[in-house]
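One protein chain is absent from this view; the other protein chains keep their places.
Order of writing sets the labels: A and B. Residues in every chain begin at 1.
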Amino acid sequence: MSPMFYFLAGLTVLGALAAMSLRNPVHCALSLVVTFAGLAGIYLGMGAQFLGLAQVVVYIGAVAILLVFVLLLTRSAGGGEQEERAPSWRMAVLVGLLVAGVMGSAVMTVARWVPRDAAPEPVPVVQIGRVLMTEYALPLQVIGVVLTVAMIGAAVLAMPEKRGVKADRGAANGKDVVPGSGGTSPTRESGRSVS
Amino acid sequence: MAPSIDQLFVNLLHWVVGFLPELARPWASLVISLGSILSVFALLFGLTTVCERKAIARMQNRLGPNRVGPFGFFQFIADGIKSLTKEDVVPRTADRVVHFLAPLALLVPVVLTYLVLPIGRNMVVLDLDCGLLFFFAAGASTELAVFMAGWASRSKYSLLGAMRAIAQMVSYELPFILSTMGVVMMAGTLSTVGIVEAQAAVGGEWLARWNVFTPWGLVAFVLFVIASFAEANRSPFDLPEGESEIVAGYFIEYSGFKFALFFMAEYLGMFSSSAMAVTLFLGGWTAPVSFLSWVPSWMWFFGKLFTLMALFIWVRGTTPRLRMDQLMDFAWKFMLPMALVILPVVVVWHRLGGGWAGWLVCAPPLAVAWVLLGRALVGRRQIGPRTYRYADG
Partner (left out) sequence: MTPLVAHLVLAVMLFATGMAGALARRNAILVLVGVELMLNAGNLSFVAFWRYGPNPDPQTGLMFALFSIAIAAAEAAVGLALILAMFRHRRTTHLDSLEEMKG
């Protein structure tokens, strides 16, 4: 295993541990970005170019931004006055260690498999595109529908409920909210006249 | 003679790298080429700041800086020395680690985007299979640095500026990426070198097949340039950093060298997206007409880049700033649908094989969509005779 892999793996694990144990939620989000970047590096090291770059664009460029935006909008970005850890956090860590132990031992016994030492021929992006349009055409359409539904759903959920109030500029979810006057919601107060 | 000037830098690189042992050659080649590209663009950054100040000054009927050096062109050296020697002020309640890392987090991805730009024939640092995706990945990483800068300063203005800047960058990233999909479809590859080579004149044609000479390419070029204005937080999209609005927005608490780093990162990002626009739409390093192909390829590239930079400076000096809601409306209600309309048009163009039939069939839907979307965008305001609320008679 190359030293680059160990460096990236160490970075990833450190980032993950920091993301779950730091006190300030924004620091957690930023450590998560480090984790994502480490994972992208590992994907690139394995020869999955498109996937590594897609990981950067989607996770770092979209999911992390969503995360920090919601942190800002819900004002959790401050000092963290509340009790951040559950009373039973030690039990959670124990469960985590147990799971790691069980799965780790299962993984070690996989060592019997014959690893493919020679690198598989790198999958060119052209092939990914071709395969997406032929073999995986149906999953592609389904993903399109899922993403559209998720986008509409997120926008509807995040819209403020009162009528006539403009939705937050700069949006709860970055990409997902359509700015404009507030939408109608099913829980309209009963005293209002329908105009 | 002409090919040797064209390949001058490539031959120079091979000669220098030839002195090194075999094992170090790829790394040395990478480092030297990236270093030289960065130094060229850093020098260009300095000169552009001066040129911009002088150009905008002339547009505003005054002279720009003209004291330091010949006609004031060493002003950027003076500015650099000033920013290096200024005191580095960090607010007491600021988050020191994140505050320190933000300029770095902005600069590194911007520098990474230069890895896939083809400056001339055989002059690209890394010929990746998905070069364009790498460019967009690096561009997407810059948004997080903006947030880090704004949040770490723990100041209301900087936080507000950061939120606006991120909202703007995220909104304009979609048209930015979608407008290039037409180019990718026509070239059949995500590699920047492949895209440039697909735009070279084929056979005995006198006019090169630049993407901007096609109807969809023209529209996509306009969309891409507008989106790169927004990605670089440049006027008219500079509300997040406007001085009269929000007192420099997310880098309000930065002084001295860190501010200079932010400034440099913004300008380098601007160069990088202009260079990508040149690569995708203006044919990269190819000559527009075949009888001019004796001019070295890197000269063509830089010439086109300078033209685009002049456009950036011109627009900055000319247009007023857009308000935040106007900005967002423009991105979501005009540019995104327009970028989506381009995609079927490209398919039709490809089927028809381009040429006069292509123009006849593809140009009208684009023009109609442009006009209709534009009308729909301004439609909500009643455009009629002006009424005055308080003035009488």
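In this text, contacts are C-beta pairs under 8 Å (C-beta built on N, C-alpha and C of every residue); 3 or more make two chains touch, one makes a residue touch a chain.
Note that the structure is predicted; figures quoted are calculated from it, not measured.
Student: Going by the touch rule at the top, give the shown chains the omitted chain contacts.
Tutor: A
Student: Considering the entire assembly, which residues of chain A contact the chain that has been omitted?
Tutor: The list for chain A reads 1, 5, 9, 12-13, 16-17, 19-21, 25, 28-29, 32, 35-36, 39, 42-43, 46-48, 50-51, 54-55, 58-59, 62-63, 66-67, 70-71, 73-74, 76, 82-86, 88-89, 91-93, 95-97, 99-100, 103-104, 107-108, 110-111, 113-116, 119-121, 123, 127-128, 131-132, 136, 139, 143, 146-147, 150-151, 153-155, 157-158, 160-161, 172-173, 175-176.
Convention: only the chains that are shown with their structure count from here on.
Student: Between chain A and chain B, what's the gap in Å when you average each chain's C-alpha atoms?
Tutor: Going by mean C-alpha positions, chain A sits 28 Å from chain B.
Student: What residues of chain A sit close enough to touch chain B in their complex?
Tutor: 24, 26-27, 30, 33, 49-50, 53-54, 56-57, 60-62, 64-65, 68-69, 72, 77, 122, 124-126, 169-171, 174-175, 178-179
Student: If we count contacts the way the header does, which residues on chain B are in touch with chain A in the complex?
Tutor: Those in contact with chain A are residues 95, 98, 128-130, 133-134, 136-141, 143-144, 147-148, 151, 159, 163-164, 166-167, 170-171, 173-174, 188-190, 324-325, 328-329, 332.
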